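Have a look at this one.
The complex is shown incomplete by one protein chain, all other protein chains being positioned as in the whole.
Labels A and B are assigned to the chains in the order they are written; within every chain, residues are numbered from 1.
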Amino acid sequence: MHRAWHGDPLHIRLSGRGGQGIILSGVVVAEAAMLDGKFVVHTQSYGPEARLGASKSEVVISAREIAFPEVAQADVLLCLSADAYQKYGERVAAGALSVIDDLVVGAGRATGEVMLPLRRTAREMGNELSANMVGLGALIAIAGIADPEHGRQAIRQWVKPEFREVNLKAFERGMELGAACVAAPS
Amino acid sequence: MRLVQGNEAVVWGALASGCNFYAGYPITPATEIMEYMARLLPGRGGVFIQMEDELAALGAVIGAAWGGMRGMTATSGPGFSLMQEHIGYAAMSQTPCVVVDSQRVGPSTGQPTMPAQGDVMQARWGSHGDRPALVVTASSVKEVYDTTRLSFEWAYAYRVPVIILLDAVLSHMRENIELPVLPASAELASPSGDPELPFGSHPFMPFSAATRTIVSGLAHDESGATRGSGIGTANEQILKGAIRQIENDAPRLARCRADRLEDAEWAIVSYGITARTARSAVDLLRADGVRVGLLELHTLWPFPEQIVQALAQRVRGMLMAELNLGQLVLSLRAAAQGMCPVSGLGRADGELFTPEAIAAAMSAEIRQIEVGGRMSHHV
Partner (left out) sequence: MSDVGADLKRYLRSPMMPTVWCPGCGHGNIARAIATALDRLAIDLGQVVILGGIGCSGRTPFYFNTNAMHTTHGRVLAFATGLKLANPRLTLIVAMGDGDALAIGAGHFVHAARRNIDLTVILYNNSIYGMTGGQQAPTTPFSFRSTTSPFGSIEPTFDAVDLALAAGATYVARTTTFDFAEMPELISEAIRHPGFAMVEILSQCPTYFGRLNKLGDAPDMLEYERDHTVVADEEPNQAVEITRQDLVGNLPVGVFRREIRPEYVQQYAELSRGRGGNYGA
């Protein structure tokens, strides 16, 4: 099976609703990949769009200098909300991995779409706003987009001290969810 | 190595260049420059002030320069339009300063959060009258830093307002770069010159007890006098001198990056964020066996005519890709002097080009030229 996420450059799109910490998760992925020794470019949808409605944050990772900075077709997609899925769900490369929150109705039928309880897990852990970190953990476990240790370092670097612990825990839970889904026969 | 945002790179470049005065007015997508400055300058002994509008912001920067500080401001389209009056004043009074314009879609409020390159001509020709212009751009976060450093150097070397054109994507983009350690405060050479001759080709000398300079936007001679029968000529001489100095130095000022042009039959010419897309387009075309290369312009004004001419002699056709409806393509075409066909590819809808779109436009131009068609300008 062709796995788009093994390519270089790797195009990652993180999407959700404004307020779900989409831009922060992009920065964390970029930082982690940087710690892996890669070139990274992070771009974000900005302004009103980042506050309301579907919002996205994109990271391009490569061993070489990166030219085109945006993501046309994602190799890896994270989707935390229904409107983000509607907007970005199909804009993926052949063989892409899409990790989608399982509360998004109607998703999960296309190949490469993996439904995971991202928001529910975060909620159970006491902070639904850390669903983005659950998602990141899952992406790292499934697609290996960065070294997990660098993921943790990046969270420590970019998340405000008062939310650091919650986010690190959410990230670990996401790693477990991802690992379980890799192990499961499909 | 750290992740740095484009707007942040402006600030580090400016501080490393001894910038110690910032006056501004908030506007997307330039605001972060101002916010970083607000946090950093007080602790460095510099001045930060939020003014009541962009005219005031640039006015304060000019005042500060005469008070002995190194100033800059940053804005986007609507604010850049307002600043034109004081860009002209800075040019007329030969006041060194740096103005960043992070371009967004216009005219008017346009699309505040979306990238554009529609201010290229305004940066050159904005403000009434004739003036020298130094306008630079960048396509990566590291280049934003380097360009900002260079801008301060040039602002003082040429006594002009240097304009840095960024765009909404570059301003907010993060890349991992190596930033030099910031000196606690930059050593500024103390100005020296003849207090009787504060203008013309003489060095910039801020006000001091030894000077009795009159700074004015009125036509004046080298001494600052604004009256007398020869003032028109004297003033024209100063402006001509300033314009000519930049023209003469154009080869040194013309910074650009040639990418796979050695064996190229075709050239894409681009600048700023669009140049990155163009680089990917060259990858696509090369993979199809097309001998194409990219000329990426970092200095927009003075327009690097000699470089373009040399290229126009060698290639069979050129394509200018830019995020506007056809601006710098006019200068490219003029510089190419008919030596090769030049076509333009533009858009102003707030989106970047995809590499495929630029590659397709280049291919279309190649097809047309190969069947002997005329040059086109599709936007």
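The rule we apply is simple: a contact is a pair of C-beta atoms (placed from the backbone, for glycine too) under 8 Å apart; a residue touches a chain by one contact, two chains touch by 3 or more.
From a predicted model like this one, the values you see are computed outputs, not experimental measurements.
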Omitted chain's touching partners, listed by label: B
Touching the absent chain when the full complex is considered, from B:A9, B:M37, B:I62 or B:L170: B:I62
Touching the absent chain when the full complex is considered, from B:Q122, B:S151, B:N176 or B:T213: B:T213
Chain B residues that touch the omitted chain in the full complex: 21, 23, 41-47, 49, 51-53, 55-69, 71, 85-86, 89, 206-218, 225-227
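Keep this in mind: only the chains that are shown with their structure count from here on.
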Contact set on chain A toward chain B in their complex: 27, 30-31, 34, 39-49, 66-70, 72
Interface residues, chain B side, partner chain A - complex: 1-3, 28-29, 112-113, 168-169, 172-176, 273, 276-277, 279-280, 283, 352, 354-355
